[in-house]
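Apart from one protein chain that is not included, each protein chain of the complex appears where it belongs.
On to chain A.
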Amino acid sequence: MICCYSRPCRHFTFINSSINKMAQISSVPQPHMQQIDLTSLNIQQLSTLKSQLDNELSLFQESLSSLKIAQTKYQNSGETLGQLTPEVEGKEILVPLTGSMYVPGKLYDTNNVLIDIGTRYYVEKDLESAKDYFKRKTQFLTEQMEKIQVLGFEKSKIRDAIVEIIELKLQQQKSS
């Protein structure tokens, strides 16, 4: 039996949670922000707002790259499954005991794999459903990334508007 590690699981769920949190953040203050006329705020308030948005934007970037890494891991796991055919049963493999020590072993039962589904639980799946699992996960991550991209785009638009107003105010201050 072969262990198919899908370690990114734990990683991306955390990211996912921050996505949810961010989604909340963005959906709550947004109508609020539209109600407030940005030009009515003073420069200090505007720059606080800008640094908040900057923070959020960099968080988005971080999440995106983490999601990308997680997705690649899932894809790799899925591709590795493709090499696991009934023909390789009984063949010799080297099993890593530590990072640098291996012992020889024989492949046994190539029809089933163990998948780490998170929170230290492993499920035995046959090849077909294992492939489906990785496909599902990859797709899920793609959806999440798209969501973040949309959110990030909106945020950066708001940020640009704020920067513009700050510049305008500064100019007004200079001329008066």
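Rule of thumb we're sticking to: a residue touches a chain if its C-beta (ideal position, glycine included) is under 8 Å from a C-beta of that chain, and two chains touch if they have at least 3 such contacts; residues count from 1.
One rule holds in what follows: contacts and distances are computed from a predicted model.
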Among "Multifunctional methyltransferase subunit TRM112-like protein", "C-3 sterol dehydrogenase", "Probable prefoldin subunit 6" or "G patch domain-containing protein TGH", the UniProt name of the subunit that does not appear here: "Probable prefoldin subunit 6"
Selected residue (touches chain absent from view) among A:T39, A:S100, A:T119 or A:Q173: A:T119
Residues in chain A touching the chain absent from view: 9-10, 13-18, 20-21, 114, 116-125, 129, 133
